[in-house]
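With one protein chain withheld, the remaining protein chains of the complex are depicted in position.
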Amino acid sequence: MSIRVQSQPFDMGFEVQAFTDSVPGAGAVVTFSGLVRDEGGSLGAMEIEHYPGMTEKALQSICDEAIERWSLTDALIIHRHGKLSPGEQIMMVATAARHRSDAFEGAEFLMDFLKSRAPFWKKEFTGDGAEWVDAKQSDEEALERWGSET
Amino acid sequence: MSIRVQSQPFDMGFEVQAFTDSVPGAGAVVTFSGLVRDEGGSLGAMEIEHYPGMTEKALQSICDEAIERWSLTDALIIHRHGKLSPGEQIMMVATAARHRSDAFEGAEFLMDFLKSRAPFWKKEFTGDGAEWVDAKQSDEEALERWGSET
Amino acid sequence: MIDVRYFAWLRERIGERSEQIETNATTVADLIEELRTRSEAHALAFSDMASVRVALDQELTDMDAPLGNTREVAFFPPMTGG
Partner (left out) sequence: MIDVRYFAWLRERIGERSEQIETNATTVADLIEELRTRSEAHALAFSDMASVRVALDQELTDMDAPLGNTREVAFFPPMTGG
């Protein structure tokens, strides 16, 4: 398992290949990556604040839970903070499992928890100024299907 | 949209990066890759037969349906045929969408259809000889959730 | 004349990748009846129809489908892609 919280960009292609090469017993690898949408050109930049220390603990705990619950061969989370431009990769997760349904569900679970339970906050910069991104009710609801206490 | 059916290996890292770079308006990219499991060392090789002509049509049609149904920004399917060794990548799909749930569902839909509706047949070679892989009832059931006619 | 193609273990059991068939069959099921009489290998290949799928001109269909102007019929086991 690997957790990385960093301000530098990461190389998605390299990370996916390295993760895939490291799980020879697995039959299925799922990855998700989140990009800064350009919003039709209106978004100038995004800044991501986080809570150093707590962030790493929260990601570790989410990852542990996913690996146990879906018997994952392995899991990876990379999440950036700081200033990002449209089109840049914000984060990625990868999961490996024997069967595809476990790899898919593990990745969706990681994403649902990252969205609403990992201490990151996004701020968007447009021509009109800067604004903190509101949490979405739909993200909160997405969590409910996993029936967890977290 | 891109469909490739080929005997040569593909470079997963390169493909994921190229796909991601090509969808600047998207906020979410999901990939799935299927690997030949080593089955604890018992599997010597896998051979994949396909139906040239029909394969490409089937993948195109599945891809079209996924793009329309989940408003995907783009989708990609690469599937190999011929002889493969344990650990090798058999295939991959990638989907891009504004929001993660569409990207995830589109990718799962593509996989469920590929498993049972695209004309590929796997044969496994072990120390005991060669055997065609049986279709799984669970794969057939996985299709039902999409409620499609295909 | 219709082009009949076989894949995976149907191909192996019948021992042919394809055959040109002169037929008056009007449905897939009729065609299979005819094919069964060609050899013991054919009869064996079509003995468990739960494990046989069919495509007409490269489109999946079912055993009741009319042949119409079909030029290529393919028989194969349930698919195992992905």
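For this structure, a couple of remarks:
Order of writing sets the labels: A, B and C. Residues in every chain begin at 1.
Keep this in mind: a contact is a pair of C-beta atoms (placed from the backbone, for glycine too) under 8 Å apart; a residue touches a chain by one contact, two chains touch by 3 or more.
Worth saying up front: this structure is predicted, and the values here are computed from it rather than measured.
Touch, as defined at the top, links the missing chain to these shown chains in the whole complex: A.
Summary of contacts with the chain left out: across A:Ser2, A:Ser101 or A:Ser116, the touching residue is A:Ser116.
For subunit A, the residues in touch with the chain missing from this view are 34, 49, 51, 53-54, 57-58, 79, 90-91, 111, 114-123, 132-135, 140, 150.
Just so we're on the same page, only the chains that are shown with their structure count from here on.
If the chains shown are joined wherever they touch, the resulting network is a simple chain of contacts running from one end to the other without closing. Centrality by Cα centroid goes to chain B. Separating the centre of subunit B from that of subunit C, both taken as means of CA atoms, is a distance of 26 Å. Each chain gets one centre point, the mean of its Cα atoms, and the points for subunit A and subunit C are 48 Å apart.
Multi-chain contact residues of subunit C (touching two or more other chains) are listed as 82.
Shared contact sites, meaning residues of subunit B that touch two or more other chains, fall at 34, 111.
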